[in-house]
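Structure record follows, encoded as structure tokens.
One protein chain is absent from this view; the other protein chains keep their places.
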Amino acid sequence: MIVVENLTKEFKSFKKYPGFKGTVKGLFTREVVGKKAVDDISFRIGEGEIVGYIGSNGAGKSTTIKMMTGILVPTSGRCVVNGIIPYEKRMENAQQIGAVFGQRTQLWWDLPLTETFSILKEIYNVSDKDFKNRMDFLDQVLNLSEFINNTVRTLSLGQRMRADLGAALLHNPKVLYLDEPTIGLDVVVKENIRLAIKEINKEYKTTVVLTTHDLGDIEELCNRIIIIDAGKKVYDGGLKNIRDTHGYMRIIDIDVKNADQIKDIDFNARFNLLTEDLKVNINGNSISVNFNRNRISASEIASLVMENATVRDMSIKDTDINQIVKKIYKNGVN
Amino acid sequence: MRYIRLYKVFLLQYLKALMQSKVDFFVGLIAFFFTQLAGIVFLYLIFEHIPNLNGWSFEQLLFIYGFAQLPRGIDHLFTDYIWMLAMRMVIRGEFDKYLLRPINPLFQLIAERFQPDAIGEILVGMILVVTSCVKMEIKIGFFNSIVFVVSIVAGAIIYTAIKLFFASIAFWTKDSIGLLQLVYETADFAKYPVSIYDKKVRFILSYIFPFAFVAFYPASYFIGKAKLLTTVGIEVLIAIITITIAYATFNKGLTIYESAGN
Partner (left out) sequence: MDTQKKSSLRQKFKIYWPFAVSEIQGALSYRGRFYFFILARLFNIFITYFLWKAIFASSGQEIINGFTFNNMVGYIFISYIAADLINSGASRYIGYEVVDGSIAINLIRPINYRIRLFFTSLGNIICRLIMPTLPIWICYTIIRYIYAQELPPAFSTIIQFFFSLILSFLIMFLFEFCFGMLSFYTTYIWGLNVVKYSVLRFFTGELIPITFFPTVIRKALRFMPFSLMNYTPVMVYLGKISGAEYWKSIANQVLWVVLLYFLGSFLWSRAIKRLTILGG
């Protein structure tokens, strides 16, 4: 479905000088700086796959997606989506793809949501019959009818995201690009969006490429992930492998009434672990423990704390995807 | 055909939004009315002291002045959103959405906004043209009314072309609002007879930024001071050439568009 070969994109920019003097200096000089946002990336994605495209901020995720959608023209290399080179035949490509860029809506801001759909119907030349079927399906998975008569401006972030997703799917695209589809949403809405994406993928065999910072998105949706860093591909493969080898660090945060006794405990000696597998930070009455879940369980740490202090609050956090990416980049996979 | 239908859809949606703020519409109308009025009052005050300006009477000047408003107003009415391309669409990456839809991006850009404020300009232009025609006892027959329409359409196209060309520069420079504004200011020269300017300015207005062909030359044909071919004829030719260059530049710009932001 998607073939990407040696794709490269270089941006040129003018050097900026800091401070007030710098601004004045900038008035008279121009220094061009080139930066490769995407550097020689290749991969193939088959029909019906859901692929997570992962990397830290500025790694080149959005740039790649924008080349695949036809917004940007690559500096060198090429990509083909369903037999079409997107940046050469934009309009044909546009007819077969859908895209949602999380922070930027494509809905008509000042009009009721239903109007957006009637405009899109015209734009994508959707027949009356298809339109009806499609709207029924979208309503079923995204519950659009709840707010379809509201002005877009007044929608909540979660509603807007659902609407944007619906708008991208109205014309039954072959490929769906999602750039941070769950950013800023609460847990329940996130879950709904993920379910909807799964449903669409199952029902219509829509190929989905998504970028995200949310490990949950990846775990629930993707059967495959591609990781890039500084414009280069560093990993391409299944998710399980990554999680087992890299996603084992967890953080447990515990708030206690009085941490005095805890301060005297040497956690590493107690559990016989090195600091790379267990690290304790105490700040006032909050204790933060970074631990390897393959070596020690959260309950062991928690019970040790509970023996020595009264616990007020406790929470466990997953490792951030950025940390995994960073680690992979440092150690190297494959 | 599909595009005409689409434009109707866009226009209808726009008017719906507009109806929610009728006051805005009237304030905008009055605003442009006032802007135009200032120039006319200026001429009026001047003519207290002179019998004619370089051989042009007050009525003739009003005709040129009013005639100049018409193509400008029509261009303003339909293609005002091109300014946004020059101002911020490239910097903010707002142009992305036009490239994601299976319709011509320029069409989408233009269809994004319908600028009813321009009706004020067109109204002032019409009033001036009609009253000055009556005063000068110019009769416009069937043939000339067609020439009149052709000239105004060609003039509007020249305005659009110049606007589109300089706005497209933004694809290279990120924003080109200053440049565009500068070029647009030169359009103001054409509200007066070009004969009042010196040779260099006249050359620029006729051949570099051909605003003189948008207003002064065609207007002088209708007043009876010039021939058809050397005025409206050249105007149509310029319209075709400029819009071709502008559209090619726009398309070239799309290929180097660097979508900013995330």
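As written, the chain order gives the labels A and B, with residue 1 at the start of each chain.
Simple rule for what comes next: a residue touches a chain if its C-beta (ideal position, glycine included) is under 8 Å from a C-beta of that chain, and two chains touch if they have at least 3 such contacts.
Here the structure is a predicted model, which means the values were calculated and not measured.
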*Residues on chain B that touch the omitted chain in the whole complex?*
21, 23-24, 27-28, 30-32, 34-35, 37-38, 41-42, 45-46, 48-54, 117, 173, 175-179, 181-182, 185-186, 188-189, 192, 196-198, 201
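We adopt the following convention: only the chains that are shown with their structure count from here on.
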_Separation of chain A from chain B, taking each centre as the mean of its C-alpha atoms, in whole Å_ = 45
_Contact footprint of chain B on chain A as seen in their complex_ = 11, 57, 62, 66, 69-73, 87, 90-92, 94-95, 97, 99, 101, 103-104, 106, 108, 110-111, 115, 118-119, 122-125, 179-180
*For chain B, which residues count as touching chain A in their complex?*
2, 5-6, 9-10, 13, 16-17, 20, 93-94, 96-97, 99-105, 255-259, 261-262
